[in-house]
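Just one protein chain is left out here, and the rest sit where they should.
Every chain is named by a letter (A and B) in the order it is written, and numbering of its residues begins at 1.
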Amino acid sequence: MVAVADRRRRLRALLRRLPGEYPVLGAIVAAQVVFLLVPTLIVLVASFQGGSVIRFPPDELSVQWYAALPGEERFLAAFYRSVLVATFCTAVAIPVGIATGLGLIRYEIRFAGGIQLYLLLPFTVPLVVSGVVLLLIFRELGVLGQLWTVGLALAIINLPFMIWSVTSRVNALDPELEHAARNLGAEELQTFLHVTLPALMPGVITGGLIMFVLALNEFLVSLLITTPNIVTLPVLIYTSIRANVSPLVAAVASVYVLAAALAVLAADRLVGLEEFLRS
Amino acid sequence: MSRRGSTRTPAIRLDGVTKRFGDVTAVDDVSLGIDREEFLTILGPSGAGKTSLLHMIAGFTEPTDGEIYIDGDPVTDVPPYEREIGMVFQSMALFPHMTVGENVAFPLEMRRYDPDRIDERVREMLELIQLPDIADRDVTELSGGQRQRVAIARALAFEPTLLLLDEPLSSLDKKLRGEMRRELLRIHRTAGVTTVHVTHNQEEALTMADRIAVIDGGEIAQHASAEELYDRPNSPFIADFIGDTTLLSGRVREHDGRECTVELAGGEPVRCLPAEAPPPDPGTPVQVGLRYERIVAGETVATDNAFDATVREVAFEGDTVTYEVDLDGGVELSVTELNTTGTRVFERGREVAVGWNAGDEFLYPATEG
Partner (left out) sequence: MSRRSERWSPLLAARRAAVDALIALKERLPEDAYRNPPTAVGYLLLVPALVLVGFLFVGMLLLAWYSVLTFDPIEILVYELTLENWRRLFATTGYHVIFLRTIVLTTVVTVLAVALALPYAYLTVRVRSAPLRKLLLVSLFVPFFTGVIVRAYGWLIVLGREGVVNAVLGVFGIGPVRFLASEGAVVLALLQIMLPFAIVMIAPAIQNVDRELELAASNLGADRLATFRRVVIPLAAPGIAGATIVVFTITAATFAIPDLIGGGRVDFVANLVYRTLFDSGNYPLAAATSVALVAVTSAVVVGIFRTIGSGTLGIRRGGGGG
């Protein structure tokens, strides 16, 4: 027993001498960083493949696949549709999110608990089922194959993200601020425009950004409800991968990785990435 | 400086302890010894380095320089959970997901005590804090004073060699603070544990501590008993920080080896009797510190120093009255008088006489700036 305790103490003493604040934890997390980044960034490397087959190490490096991108009408059209869909989805989600956040927290709503549970439905219903459900509805309504349905569908399935971001801000909003605004002569509408809305802005930006990026990337529901003439980029990449693993697809996919990096940069500039650590 | 039981090793000794965060020196070369069963208060304004010092003693941060000894053994390499130091945090830091009993049992659990011994010890501790029946209570249901007591019980449960109190009373209201102050002292005496208490509240320090270490800018400014600190502050900072003191600038005019005369900025001559003889040489710039309550005000005064003055402001405080007066030469003074039977309260604009005896003042060589 004494020997064991002694050995444990010596081990701990050794661990403490390792560099850094959290040596063991740091090593585990460093491995996770590699695990998260390698499959993501490898696409960038593959896109500079000189030959027509992706292989490691690459035969030679070239930008020929990027040079070919502007001529790829199908990919360009799909990319354009994806951006449209993401914009539509975000434009729907923002006002809905703000209204819901204010309604749930500022008013005495009966069955608020039940409504919250109901609003979580997009998270609790498996995505594939949401896709099937929306496919059936849009088919019944006869609107299947119209691009706006994809935007609407994505707004529905990711809505909880938006509501979340806004409610956390509404919750943190000090009611005294609004009282102060009114006391200083702002009537209700101006109070809302000049005090309430700006205070909610970080939540709205965070939520909007998440909605936009998720919509730009959404695959499964889009796969189910898009018809061939309205395929979005993720769906097109999927079908292309199934066909062959051409470096052209890697170049297209790299655009996504760059867009993600840009979005992260934008998020950091607009609200700070640390904002995502808040509840 | 004589120390009680100086032949024994102090319970804890800091030797040249320094803590730097980047360019900022939070604690600067602090050396300090604390005797067994002593109640030491570290007193200082916020940002003076109190918390850094406490965190280094507890082991949460390592000193950049210097060494800390507990019972004569260096502990810099010892992690906090092996230091056997109890601590009461500013926020109490009671675990919200545990009951009162579980909180008090936590350190015993970590030390792998026998379950029966844990139960017994928890009972003892709750009796010590005079709340024997709350073991199964959720900590979130407790009042401020109860939380305070439970935090103390938890910190003492494992019979630590040292108890650290980090601004323990700051989250309580004024009335409760007085009660908890007595309670803390009672527990300190009952448990007989060496205690280091950190506060920015001078009243708390004066009433509780055996000795007080005043810390300023990361350095110990004075380490002495409460009476000594109040009666013989060793710097204008201490004189100003503890008690109410007016500091006046002046210059020594002459001295006879014991008593000296200082000429204030307004030209008034003031007779001083510095504790440390001989007084500074003539011509030396000095600061004269005057406690509000050592100055008397009246129609006439019979003191070594006496001046005519005009009352500029009157603050009636119930048990006392504080006047701000202007001496005829332009020097401003504050005077606090006890409000006893028959005391006459002077109104604003009144001509009065104020004065004090030589030796009632503190005399310091003037500091730069």
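The rule is simple: contacts are C-beta pairs under 8 Å (C-beta built on N, C-alpha and C of every residue); 3 or more make two chains touch, one makes a residue touch a chain.
None of the values given here were measured: they were computed from a predicted structure.
Of the options A:102, A:144, A:177 or A:270, the residue whose C-beta touches the omitted chain is A:102.
The omitted chain makes contact with chain A at the following residues, 12, 21-22, 25-26, 28-29, 32-33, 35-43, 46, 53-57, 92, 95-97, 99-100, 102-109, 112, 115-116, 118-130, 132-137, 140, 152, 155-157, 159, 163-164, 167-168, 171-172, 187-190, 193, 213, 216-220, 223-224, 234, 237-238, 241-242, 245, 249-250, 253, 256-257, 259-261, 263-264, 267-268, 273-274, 276-279.
Listed for chain B, the residues touching the missing chain in the whole complex are 55, 58-60, 79-83, 85-87, 89-91, 93, 95-97, 106-107, 110-111, 154-155, 158.
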